[in-house]
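So the structure is just underneath, and the comments pick up after that.
Note that one protein chain of the assembly has been removed; the remaining protein chains are unaltered in position.
So, chain A:
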Amino acid sequence: MDVLNDLLGGFASALTLQNLLFALIGCIIGTLVGVLPGVGPVAGTAILIPLTLGMDPTSAIIMLGAIFYGSQYGGTITSVLLNTPGEAASAVTVIDGYQMTKKGRAGVALGIAAIGSFVGGTVATAGLVVAAKPLGSLGLKVGPPEFFGLMILGISLLVALAGKSMVKALLSGVIGLLIALVGIDPTIGAPRFTFGSPNLLDGVSFVAVIVGIFGLSEILVSATAQGSTKSLTGGLRGMLPNRQDLRRAAPAIGRGTVIGFSTGLVPGLTGTVTSLLSYGAESKFSRFRKQLGTGAIEGVAGPETANNAHANSALIPLFTLGIPASPTIAVLMGAFLQQGLTPGPSLFTQHSEVAWAIIASLFIGNLICLILNVPLIGVWTSILKIPHGILLAIIMIFLVVGSYTINYNVFDVFVMILFGIVGLVFRRLDIPLAPLVLTLVLGPLMERSLRESLEISQGDFSIFTRPFALTFIVIGAFVLLTPLLKIRKPAALNVDPEA
């Protein structure tokens, strides 16, 4: 009953005109981010953080959250109409989505994707409502050693699942941690790794790093990827799926919801992996599995439901334990921290009204995306007709403005450029980017919990043998050591999440 009251309170706050407007703006920008090539959800969310700094924390997070799940909807549009995924999680939708477009059923494909996404997103948000309080109270019982163990586990899972080489993934994570430690030491106030530069005293701006590493590096490699975009908008007739479509899609939507919700809880299993697992489930369990690849509605409904369920359920570890499950969630966590909110169990005790307003806004945002996307499909696809050179120039404006406005310092633009080059080199050498982003955000929290633990124990490392802390660390170590134990990682996981 308490939960219901809290949720109703959250709806009261989320349904104010101001918050509704920000949710709407977020959905529109998110869809645009999903549609545009060159701006993924990670960079897209990071670029817009500076704009939200002057806003009320609830509105700011509502807008950034809407950008996050709006991008899931947007990615589908280009997959279905243009045979080109707007973002990685929609890559598998291309297979049947584009085939449906060729058969004149683009509207049905987009309609069922929107419905599936809405169902998956809403069910996962309901899961967040149910899990928030119990997991949050459990989280309140964990001390610094357990929190440190939990972060080791979260990072291990992401590192283990990112890219082909564990060594490179770990290296990427360590680099992120080291970058996060630049600046004034929080305990005794000594400057660390600032090399005498006053610009580094406040640390390296994570927004500039993320915008560079994901946004600019994408532009640097995209020069050759400027194929012409041929839209088959003629297939938009008959926008809504008929009864038979719905009957066929329902089991796929159900399976997609379960898969997306479950995988969203596991750090490292990102939307890309989830949608592929869902497609795999359809090819195994669907009654119409033989039609997959030829424009079967299940091939669109399953993965699209799964990736949206995943996007929403990935917020559960963030809200309850303060652990980001993916790079985009890590960026969202950074936005929370910028607003003075610490995601995790204390969120529900110290900023309960904000937490519940954000959760309520997830329901509203999913509905807005559903209503918004179907009628505006023509508008989104027309954006892709803008010549590549103009699009790149426009995106670069946002990269520069986004990195400058975080601290109103041109130095951050140079940081963004530097990390654009780093991102390019990482891509070239197949070093996954996701661990760097995750540890960049988690670094200060991880160090704080480590140092607090050792201050409590007066330097005695046996404090990490407390049952929960030890369990988390052992599982984390096991995950990292799996290559040595000759436990093979499925080939499907050999991809840098959200890169």
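Here, a residue touches a chain if its C-beta (ideal position, glycine included) is under 8 Å from a C-beta of that chain, and two chains touch if they have at least 3 such contacts; residues count from 1.
Note that contacts and distances are computed from a predicted model.
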Name of the absent chain as recorded in UniProt (options "FeoA domain protein", "Acetolactate synthase small subunit", "Tripartite tricarboxylate transporter TctB family protein" or "Na+-transporting NADH:ubiquinone oxidoreductase subunit A"): "Tripartite tricarboxylate transporter TctB family protein"
Residue in contact with the excluded chain [from A:C27, A:V204, A:V266 or A:L424]: A:L424
Interface residues of chain A (partner: the chain not displayed): 37-38, 40, 50-51, 54, 83-88, 91-92, 94-95, 98-99, 102, 164-165, 167-168, 170-171, 174-175, 177-178, 181, 185, 187-188, 190, 192-193, 216, 218-225, 227, 272, 276, 279-280, 283-284, 292-294, 387-390, 392-394, 396-397, 400-401, 404-405, 408, 410, 413-414, 417, 420-421, 424-425, 427-430, 447, 450-451, 454-455, 458-459, 490-492, 494-495, 499
